[in-house]
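For this depiction, one protein chain was excluded, whereas all remaining protein chains were kept in their positions.
As written, the chain order gives the labels A and B, with residue 1 at the start of each chain.
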Amino acid sequence: MSDRTPAQLSGETRAESDRLLHDALAGGKLPRWAPAAVGVVALALAAVLNLVTFVDGVAGTLVVAALLFGVLQSVWSFVVEGRRHAVDRLATTLVYTTFLLALAPLVAVLLTVIVRGLNALSVDFLLTSMRGVSPREEGGGVYHAIVGTLEQVGIAALIGIPLGVLTAIYLVEYAQQGNSKRLARAVSFFVDVMTGVPSVVVGLFVYTAAILTLGMERSGFAAALALTILMIPVVVRSTEEMLRIVPRDLREASYALGIPKWRTILKVVLPTALSGIITGAMLAVARVAGETAPLLLTTFMSQSINFNPFSGPQAALPLFVWDQFNSGTDASQDRAWAGALVLITIVMILYLAAKLVARFTGVKK
Amino acid sequence: MAKRIDVNDLDIYYGSFKAVEGVSFSVEPCSVTAFIGPSGCGKSTVLRTLNRMHEVIPGAYADGKVLLDGEDIYGSDVDPVNVRRTIGMVFQRPNPFPTMSIYENVVAGLRLEGGKRSRAELDDRVESSLRGANLWEEVKDRLNRPGSGLSGGQQQRLCIARAIAVEPAVLLMDEPCSALDPISTQAIEDLIDELKERYTIVIVTHNMQQAARVSDRTAFFNLAGVGKPGRLVEINSTDVLFSTPSQQATEDYISGRFG
Partner (left out) sequence: MSTSVTPDAPAPATAPAIQGAAVRRGDRTFLGLSRGAGILILVLMAAIAAFLIWKAIPSLQANTANFFTETEWKPDADPAFFGIAALTFGTIMTSVIAMALAVPVGIGIALFIAHYANRRLGAALGFITDLLAAVPSIIFGMWGLSFLMPQMQGFLEWLTTYFGWIPLFANDLGIFTRSIMIAGVVLAIMVLPTVSAISREVFVQVPREHIEAALALGATRWEMVRMAIFPFAKPGMISASMLGLGRALGETIAVALILSANYTINWQITEPGGNTFAANIALRWNEAGPIGLSALVASGLVLFVITLVVNMAARLIIARRAEFSGANG
């Protein structure tokens, strides 16, 4: 009825046309409390389903409730408001449901890790190694793995960050010059592609190139090389983004003072973009700190402390977790979860710190 | 069928900021009303409240009455989607959908309404709308080419065709010529003159000559002061407003003393 077009109204009586105009503008409308009412009904139904059917768990029940909400509201809307509004309401419900679908796994993961990780977590756990602790025994700790992770990620950062920043400088500051353009485009493209190379493939590469071919031993350093390769594209992209928003005027002001280009980059461009570069570097470190697959291929797991990344087996946090989780005893499971808690804490702190740096400093555009 | 608009004591807010205050005026069916005034005085804001497009901006709301042939478009059971369907709008920058052909652009609004329409019926409507927008002769051989391939002035006329294809009662135009060259502007102005036989038209323009050329009535908006809301200073027949304005501010503005 609301589909009447004004043109169709001509020729009808005044009163009739007034009524039709009202219909054309109004159309049915659900009451304002409709979503709340449907929500209550959907939750109640989901709770019932939880009791009598396969639906269980808080997350599952909420998802079912959201779906029920979408269906019920759409049916009601279809009857009162018509097809178009029903579809719109359904789409809106689905889009809002995705919030739940993203939040539920995050909360579930964090809660699981915290609850199960606290079983074995203690100060001792952080300060002892697994030397002489059998999988069945309780006790032992992650000290050796923390040492390994710090060294491996530290070495990776020492090599990867300068390489990444230099590449970004090349792409932003030098690539505009004629003969560099094509090379820069290729580099830029492959940086993107490199982001998508699976970490296990990078592990295979370090194994075949550094260990099989160059005769390096499986060690913390070999692992660090794999992490370096994984870090580079992340650093390049974030640095590049930062360098690009450094205003051109700043560079020109520097050139005008007679300062050569390389000093301009070092003294003007990089400091301006520094906080952004630090953010990117921290995100890159956070990303590789949790990598397991490349370590598995390039270093041997150790139960003892080894400060030398260049020789002998060296543990790392992800490897520790993998090793303990696969040992399968109750004690080792507890240690695995505690190790996971330590790992996720380190990664999240790095991540949140990076976001804070980005938020409170940042290049002024 | 063209309809009249009555605005009664309209206040418009962006969140807690009052952008426009106490606006009242009427627009007769089949007439052209121009809104003029310095930038930031709220003339576009008022235009957007006439089809509830201001609600697209988060936090924006209007207080007061806007009547379309006596029917309040802010009534509690009124659906903004239907309001916009009945009161069409043309924007400052031509905005045909870039991924759609010329044909699809024109029928975009009709497709929304659903229902069965035969191909022939759609073809007819495309031709009549494009003829109505004085674009038919220029594009009839390339209806399936993308609308973004047209010149700026042609794109704007395509947008007008798209708006009139659903046969609205009122056509709102928000500075429709500000992004166009003088020749395209001329074409649009000629078109407005033809369109007013079938539609009620309200046009915002920053160009006083344009207001004088195309409109029957002109409304002058101004800020009540720095940081204060915009308001309607005076509205009168265009001839009167430009020859013997009743307010000093209007005279200052049209004589180029500010704005």
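In the analysis below, contacts are C-beta pairs under 8 Å (C-beta built on N, C-alpha and C of every residue); 3 or more make two chains touch, one makes a residue touch a chain.
Not measured: the values here are computed from a predicted model.
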Given A:47, A:91, A:127 or A:356, the one touching the chain that is not displayed: A:91
Residue among A:246, A:343 or A:357 that touches the chain left out of view: A:343
Among A:134, A:208 or A:308, which one is in touch with the chain left out? A:208
Full-complex contact with the absent chain, from B:3, B:85, B:125 or B:231: B:85
Missing-chain contact among A:62, A:150, A:184 or A:274 belongs to A:184
Hidden partner interface residues of chain A, rising order: 53-57, 59-60, 84-85, 87-88, 91-92, 94-99, 101-103, 105-106, 108-109, 112-113, 116, 162-164, 166-167, 169-171, 173-174, 176-177, 179-180, 183-184, 186-187, 189-202, 204-205, 207-209, 212-213, 229, 232-233, 236, 251-252, 255-263, 265-266, 286-287, 289-293, 296-297, 318, 321-322, 325, 336-337, 340, 343-344, 347-348, 351, 355
Touching the hidden chain in the full complex, which residues of chain B are there? Just list them. 51, 53, 56, 58, 81-86, 88-89, 91, 93, 95-100, 108-109, 112, 148, 159, 162-163, 166
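We adopt the following convention: only the chains that are shown with their structure count from here on.
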Could you grab the centroid distance between chain A and chain B? Build each centroid from C-alpha atoms only and quote it in angstrom. 45
Which positions of chain B touch chain A when the two form their complex? 1, 3, 68-71, 73, 75, 77-79, 81-83, 86, 112-115, 166-169
Residue numbers on chain A that touch chain B, as the complex places them: 2-3, 5-7, 9-10, 18, 21-22, 24-27, 29, 81, 83-85
